[in-house]
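Before I ask anything, let me first share the structure, which is written out below as structure tokens.
Here the complex is missing one protein chain, while the rest keep their positions.
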């Protein structure tokens, strides 16, 4: 079998590092990959990692850090931020969306992007969103997380001119279980110019925000 | 073959008349059924009728009336209204939802329920909805029509305490074509106590409103 | 990260309290939220809570009560009932629907609404339903739970004039597993004016009943 | 290209003739096949045929007969019935199901099976079904057609011990459009021993009834 | 809460007993129901029961018997068979379908119907099926179990004139996981008169066979 | 019925004009709306308009222009471009995607954004894409249209650092018919930071590009 | 707008020519492309072309030929066959699959591959298939077309060792309408090593056969 080849050129080609997707890999596989990162003195980001796997990896890589809520493990230095203020605001409809929102946050922070996280601004209590509107407008890019019917990014996209990335979250049950209803609702949005990524793809939302900040 | 039997007891049993579903019936079949209604001096409501079929039926039943936008044909007297004000308000996100909204309106009017129709109060221009909120709160029941992502009833259900019937509309394209995304979004709603009927089921939304007014 | 903000205005705005959705929250997150309710002397309702989580929360909040069948935890006083009789009747097709039915019941009881629960009135033994019809008609609102093909609310809606909320239940297997067939069958119902909520959404069915009682 | 080969052994092998599926064939293709039937003096049954195609075929095959409601064309003698009474009863919830019900009826009649058709016995007016129950019980096999939520065969299967073939019909709109909700509802049925065929498959329901009568 | 009511009239009404669906019930709920059966000296059949639940119930009901492969528990005497030979043959494509096939078998045996089970007659090794054809034709009714693409009942329905009940099985992976592909393939069958029940519904297939034998 | 209300504040609120969705509106409805635009001297953009409707509208509004390939009608002056070069590049895999690509282009041009359109750069002939890469990198935002499997935006997102908007197109047949496979493939993309809009939503892709350029 | 670029290198790169997909292109677009082929003296194959479009194109390109059953238009010389016998056998379950089978045949013939077409060998009359088995085994590659449940390629793959390409066909109705059930059944096949292409993709099946013959 041929060796696994890391895409270390991704940083120069795309401006972002290649994240290591932890969910379907064994500890041995992740460990091998992290060693290659250490050898190259590259910062590493592992996503979708269980606490059990993370704890075993921390024994071997004591300099790494595990961010439990997001299921992310980082190793190496974060990039320096080039901006003095938060460029990306991440909104969630409720506490249950926190894991996905945090994955986006860490993925951005690793790349030196400052972020602000606002929770509990869901559309069922609209005043909570409207109260924060001026604050939200200060950001260059907005990531709006929502499960269930996923209406938050639609409402927001009717209110502010910023680029808005709808990030569907898999919390829910019955017809909203798994996040597909939220995702399809965002894609079907009547608000002009809403952008969407895959369900629970906090990392992808973050990378998209970086592409926009680079534009 | 046995004869078709009309459910004329429905009025006394359920408080509503049996509508004649025009879509999958031939003109001959509808004509036969309308004759039975005439014989019993019962008010008739035909739904989902094409203009072509309606025009042929009007020749045979000159006292009938065709409501083109809604595709409804009515024959016989409407019930007297027992209320001095509009009891049901019907909201739509845009002009494209008008056919379905009108079906609900006529189904209610036939039963003597006064209605008010507000269009262009969709969530992409939230101020248009918020401006009408006090007016909407005067109704006993609200029917909120929406296609695309279907967020209007969700937003509304977070703002007012009335019973709200989400009526998904099949306008849309791509993932929102056929109205399923709107319907599933309403069912998945994070707002407490939103009720939903089938896509384009204006008649059903009207009958549900009557049940609620009878409660 | 900004603090979680409870929607304590929901009671005055919508007439119902904001339930805490327990399924996707950690014990720590729920505990923090319950503390805010205690501070405000507000009655709290946590839904979709596992026995394990509940038991740990009861240690910290000994005045709370866990309702095991429904997976609900309540803390604080229930509202006084303003009615001398049961206003909402909840029907189930079988013992397997009991959890969802009970969630609806507790959500109503918390708000001071008296309820009656009738089990084993499914359509496979129609006489069991027909025998209870007069009793059912005494209610102002009926919540009809059903899994599998979900025909119970349809049959009922052809028999009585009350508002009927179809509550699909996720019991089933094969094509009926997850409750989608029941839900879609209720939405597709040939009976006039049947209303539907999300699968297993006992809380939502209860809140809809309260909106109707308030109408 | 090799010639088309008719399965004339089907009668002796399975007890039924091979029907010619008219929908996806050109008039030339059907004409060629009918000529082979004439040559073998075999009775032919063409299903799902449009009026336009049928009229052109009748010019060439004047002894054939077109049954417009069902879209069936028959040519040659029907089998003699071996029974003095109706062995199969076909039920429909409404006039809109008539086409599919009639396809089942003709497919049975061609094979010498006597049938009775009862329309308008849908579950929204349950008394209409209950009134006919004793008559229905006289049949050996029952075919129950239903569109929308498809509850009729389920209710029936809880009331009588006969074999019941649920025949889903594609009438409907929104979530019930195309008949899938009816079909899945029948498969998910809580009533014991309900059997199901494909949507609109009147021919198949008839052939299944013949297999049962042959058992 | 009202008491659970067993449908003990089902035997006289439909010719079959009401099975107790074990999957979604607690041991306490099943135990209560079994006690009612004992009190009435009625034979009981519990389906979809885990080994763990079964073992606890056997302690309380030592006269009951657990059939592990099928997940069925029976209590009380089986009906006497009125036939000297196997009336129903149950076919499976492979060992993996055995659980579902056995549920059908036990459900039939409880009602006094003799059965024969043939395994490993799947269509990938067609000679294995063709070799048993004469033996299969001796049955009055055939239940054909299949997972994956579910072609077995289709092939069989082209070869023999008996009533054939297609019983889709949830074994499979990828696109065939959960049994939906097998079920839809059976419904779409080009063979005339194939009948279908829900995925994994061995009990339902058995009850349908009894209805046919009663016809 | 209340009057239709145009959201003329959208320009100042979001930086974009409200497009008129032509597909589900009658000529009369569109005409009424265009008159309001004329009265306000606002530039109007009608999307998804058939040639037949457009020709009738041009009689009434001779200053309007119909763009046949895209199905768009514009009336009034386009905004002045503030940039000297193309800011948005629109890519298509083939001639069949041209309609959707053109809708994006016109929606951008109306707002004063210069665009370049590159066709026939699909992944089946990868050299055609690789040959244009340097040219593509000059844009600030890339809109990549694709039907069928929709791989073009994924491949591109691995090659260049710009924000890329995946625009799924409904050309295709079989499993790719309707564009859902393309859309889901873009959402599932292994490339970091790909953004997606609804199928055929050229207008939405354009509005999203404007939001990004405004960031 | 940039010019459309034909992939004339495809022949040397992949051994096959680029077909022109006629369905979503206007006559003008196809005409432009055919002119480029004429200029390069390249053989052209247009697929999925309606008779109306074809007739107009034949006026401009009199040397082209339209193959009506398959909806294919060819222009220029077919490759010389390098084999003396049929290398690919194409099977269909019935006359209704003929269009798709013919598309595969012409796509192969254009590339100089000899083919044989066998119709009416569907699994409902298994003897018709078994009778032709020795003849089928003479081919190097087999393309098996099937609609409805799509069992033909599965049965065949259990009988012969050749590479078999399952080609699902969109004929059918109800659950088999559109060909998805056939396609999924082929993918789920219990027979070892069955290969599948998109629904109605006769061209793709042909190109796959060429790849195999080149191996």
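Letters A, B, C, D, E, F and G mark the chains in the order given here, with residues in each chain numbered from 1 onward.
Methods note: a residue touches a chain if its C-beta (ideal position, glycine included) is under 8 Å from a C-beta of that chain, and two chains touch if they have at least 3 such contacts.
What you see is a predicted model; the values in this text were computed from it and never measured.
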Full-complex contact with the absent chain, from F:154, F:170 or F:201: F:154
Interface with the undisplayed chain - residues on subunit E: 94-96, 98, 116-120, 124-125, 127-128, 171, 173-177
Where the missing chain touches subunit F, by residue: 93-94, 122-126, 147-151, 154-155, 157-159, 172, 174-176, 181-182, 184-192
Hidden partner interface residues of subunit G, rising order: 10, 13-16, 18-19, 140-141, 157-165, 183, 187-189, 192-198, 203-204, 206-215
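Criterion: only the chains that are shown with their structure count from here on.
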Chain centre separation in whole Å, for subunit G relative to subunit F (CA means): 34
Rounded Å distance between subunit A and subunit G, as computed from the means of their C-alpha atoms: 45
Where subunit B touches two or more other chains at once, by residue number: 10, 18, 94, 124-125, 157-159, 174-176, 183, 187-189, 192, 198
